[in-house]
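First the structure, then my questions, so here it is.
Note that one protein chain is taken out, while the other chains of the complex remain in position.
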Amino acid sequence: MKKFLLRRAIYMVFTVWIITVIAFIVIQLPPGDYVTNMVTEMMASGTDDIDPAIIEQLRDQYGLNDPMHVQYLKWMRNIIVEGDFGYSLAFKRDARDLILERLPLTFVVTLSTVLFVWIVALPIGVFSAVRKYSLGDYIATFIGFIGLATPNFLFALILMYLSYKYGGRALIGLFSAEYVDAPWTMAKVFDLLKHLFIPMIIIGTSFTAGLIRTMRANLLDELNRPYVDAARAKGLSETRLLWKYPVRYALNPFVSTIGWALPGLVAGEVIVSIVLNLPTSGPVLFNALLEQDMYVASGFILVLSALTVIGTFISDVLLAILDPRIRLE
Amino acid sequence: MRRGFHVVVLMLLLTALFGVTASAQDMMYSESPMLSSMVDSGELPAVEERLPASPRVVEPFKEVGQYGGTMRVGFTGNNPGWGGMWYVTGWENLVSWAPDFSGVVPNIAESWEISDDVRSYTFHLREGMRWSDGEPFTADDIIFYIDDVLFNEELLVGGPSADWLPREGAEDFTAEKIDDYTVRFNFANPYGTFLLNLAQWNGRHITWFPKHYLTQFHADYNDAVDDIVAETDGVEDWVGLFNLRASGPTDDTNNYFNNLDRPLLFPWIPTSVLGGSTQMTMVRNPYYWKVDTEGNQLPYIDEVIGVSYQDNEARNLALANGDIDYIKDATGREFFFDALDSGAPLNMSLPLSDAANSNSIHFNRNAQDPVLAEIFSDINFRIGMSHAINREEVIEIVHFGQGSPAQVGPVEDSPLYNERLANQYVAYDVDLANQYLDMVVPDKDADGYRLRPDGERLSFVLTVVNELAWQASWVQVAELLIGYWDAVGVEVLLNAVSDDTFTEQRENNNLEATMFTGEGGAGLTAILDPRYYVPGELMGMYGNGWFYWYTNALEATQIEPPEDIKEIRVAYEQVGQQPSLEGQIEAMSDLLEVAADNFWVIGISRPAPGFQPYHQRLGNYPDEWVKGWVEGVEKITYPEQWYIKQ
Partner (left out) sequence: MDIIPNAQQQFDVPAPPVQTHEVEVSIELASQWKLMWWKFRRHRLAVIGLIVVVTYYGVALFADFFAPQAATTYIAEYVYAPPQQIHLFRDGQLVGPYVLGYTFERDPVSFKKLFAVDEETVIPLGFFVHGESYKLLGLIETDIHLFGPQEAGQPFYLLGADALGRDVLSRTIFSSRISLSVAWVGVIISMVLGIVLGGISGLMGGIVDNLVQRLIEVTMSIPLLPIIIAVAALVPIDWSVLRVYTIIVFLLAITGWTGLARVVRSKFLALREEDFVLSARLDGVSTMDLIWRHMLPSFYSHIIASLTLALPGMIIAETALSFLGVGLRPPVVSWGVQLQDAQQINVIANYPWMLVPAFAVIIIVLAFNFLGDGLRDAADPY
């Protein structure tokens, strides 16, 4: 076990490192750099006079003229030695602060979405496995799948518009205006919960289908195992029969989805957060990529991928503990 | 709105000769209750001591406003400045535009004198005027900028360079301090359009650098500057540090929104930066140097919140909600008028665009394919392509049926109006188009497409910015154009790109044909922004390499213009050197004749009227105004005199 943990830990570091290298290269692949973006912003505003000589000087000043490997090594060194993630050219701030400020609400949105998905998907999954091909199965499945089939950005836009048209005001953001910069109070938490509802549904519904399907398949597997027949033969009631072992075993693979769920949820979160204007990491990351604000972008990718890898690791270990049938490699 | 040419001339002559002095003597000043309490508790000096001896008097647009309130401004993206805050809360130069865009009026400068040869300008500053931290603003601040920033070889490695300073003879420019409140600028060449440039974005740097604050970041003043560099994130030398703290000279001016320490001359100053939350906040500058006609210190509004939106649609809805008071460039005209009808808390203003045209279509004579470059250089080709466009239809489809077919040229009531430039070749006439095109590319292939002289099919890429946020309709226009041109045997491929990609392609001269805005319509804007009349300007993508040759940047993109183009540039330099406005107009008019001869770019339509929804609690917002970059976008509506109706 110890040996296994150690080996996995080494792999994890290796994986994260590879990801940072790839991410760092990829972020700088598009032609142009942060200064190009600045020029574009000025151009979009209408300015007719941008001295190209000054633009070149700015590139030097920002260190954008250094070769890529020099930039990468500098970045890595600062992270390892000083915990310094670099500097946001767009925000003129420490990239680490920016990332840390955005992460908590990202987790709030993501975790509440996971919760929502489980609450919706598990009962539907169990139901449609037990009542296979019944009308109820069809209806439940249909409801579970409709969210998957609707493009998230449209869903969000339409909900936003409907809340404006029929609810009197559009639900935008995670907080009402008066709470945005307010310190945390119970009132602010309630306000957050009120706003959390819409993104939770939009992001969540695109994942319920997958989980319903997994649950249903797993449960069908279990229900056909001999021990179920044996239990039934011994006169166990159908409900107890169902919940005692099959559902529990069918749940096991869910544990393993926790880790992988993160990137998927964050992906769903980007688009929804852009449309609904949520103060989460998605929009900042997306903008950082477009603007080539590279330390913010690389920093976010580093943090998110590290979390994913760690999450996977934890869920693998959990799975091994929960289900003795699974042996560690 | 465009009061015509005589008013402009008169105003400019008056201001040029005498300057206009605000008669603010014997005024009793009042201040926001927010500040009164600070004065009472001794945190602030009295309002009389905070204001200059003669403050700038602003006449409220509609009525004297009420103090107080928080204005919420929504912007798109991560940059409050470019997102719109700069135009509302910044943009204070030595001079400013009159609210009706009829000319230049005093602003930071109380008055000025101009020498007869228009080489020397003497500005009188306002005695007792202060930065937002209470330190005096004097001639020393301006001299600091000139001597220690503009002429500092580390801060500006390429020698003195500023948007207001003509490149020709920049080295020989000098500025002298006459006394604490008087500075004189001496230009190497006559510079008749200096004041017009000063009112624009171009003039921002002169009053931008608070010496008392910035000397600590300047190597010439602080020997220990490296210590500050060492403890500051993101900078590696004092030049980077200085730029970061000053938001200039090379750094983005708008970065002052990220610096809470920096003294400013603006109506509001930032109190929190954008980052973890989606808002940044600003508070009134207690030392702001403007008053209304009753002596109330401006601004009326106490606080400003900038709300960042990632997507335009949420921002539009937030305005319709009443969550925010103002957004720059609302989109969805029908939606907002419907919202207005159904009781959304909005008012509607109708800004007039200062543009000459809805679009400009550029055929890059510097295209990398020499055969294309040759064809694009032939005026008959462009005339043919112009006649092939069904402008009425474009107007009907894309511009709500508003506007009228036109080329890119100053508008009718501008003193620079040139009938030929505005209206030539606008008729939709396929036969005529074919006749002109036959003069250039007569042969056709089996599919009916025209052949280039080298026997290949004439086919090129039309690159168009595809950004919903600011150019939603361009791709539609392009799709129509491609249909029209297809009908005359010219194959055009559409390439819709993001605006960043567009910049990149422009900088690498990867453009063949492209489409952009149509600046240079109202008043004198053609002189100030001649990009479509004088080749060799930024965004003059009909000769994309020429601009880079003139600015000597991006070597790979530079293309030396032919002699006749160079002559036009020389003639344009001379427009700015004319001492009198009449002289400038006359010289520019000649150049516009040349522009008509050359037919640099193709236009579609006069711009359709704009619309500007704003929260109905916002007072003193004009019902009609001239909107454009030169005018400082919203700045010409004097946001310091907007107020929140209580």
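First chain written, first letter: the chains are A and B, and each begins at residue 1.
The working rule: a contact is a pair of C-beta atoms (placed from the backbone, for glycine too) under 8 Å apart; a residue touches a chain by one contact, two chains touch by 3 or more.
All of these numbers come straight from a predicted model, not from anything done at the bench.
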Of A:K74, A:K165 or A:R232, the residue in touch with the unshown chain: A:K165
Full-complex contact with the absent chain, from A:V108, A:L148 or A:L236: A:L148
Sole residue of A:M42, A:A177, A:A209 or A:A231 that reaches the chain not shown, by the stated touch rule: A:A209
Absent-chain interface as seen on subunit A, which is shown: 11, 14-16, 18-19, 22-23, 26-27, 29-32, 133, 138, 141-142, 145-146, 148-154, 157-158, 160-161, 164-165, 206-207, 209-210, 213-214, 217-218, 220-221, 224, 253, 257, 260, 263-268, 270-271, 274, 285-286, 289-290, 297, 301, 304-305, 308-309, 312
Contact set of subunit B toward the excluded chain (per top definition): 312-313, 316-317, 331-338, 393, 396-397, 400-402, 461, 463, 466-468, 472, 475-476, 479-480, 482-483, 493-498, 500-501, 504-505, 510-512, 608
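Following the convention adopted for this analysis, only the chains that are shown with their structure count from here on.
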Centre-of-Cα separation between subunit B and subunit A, whole angstrom: 40
Interfacial residue positions of subunit B with respect to subunit A in the complex: 72, 77-79, 82, 156-158, 161, 163, 201-202, 233-234, 236, 239-240, 243-244, 249-252, 255, 258-259, 272-279, 281, 305, 307-311, 313-315, 317-318, 320-323, 467, 470, 498-504, 507-508, 517, 519, 529, 531, 537-539, 548, 551-554, 628-629, 633
Subunit B partner contacts - residues on subunit A that touch it in the complex: 30-32, 36-58, 61-63, 84, 86-94, 97-98, 101-102, 157, 160-161, 164, 169-170, 172-173, 177, 180-181, 273-277, 279, 283-284, 286-287, 290-291
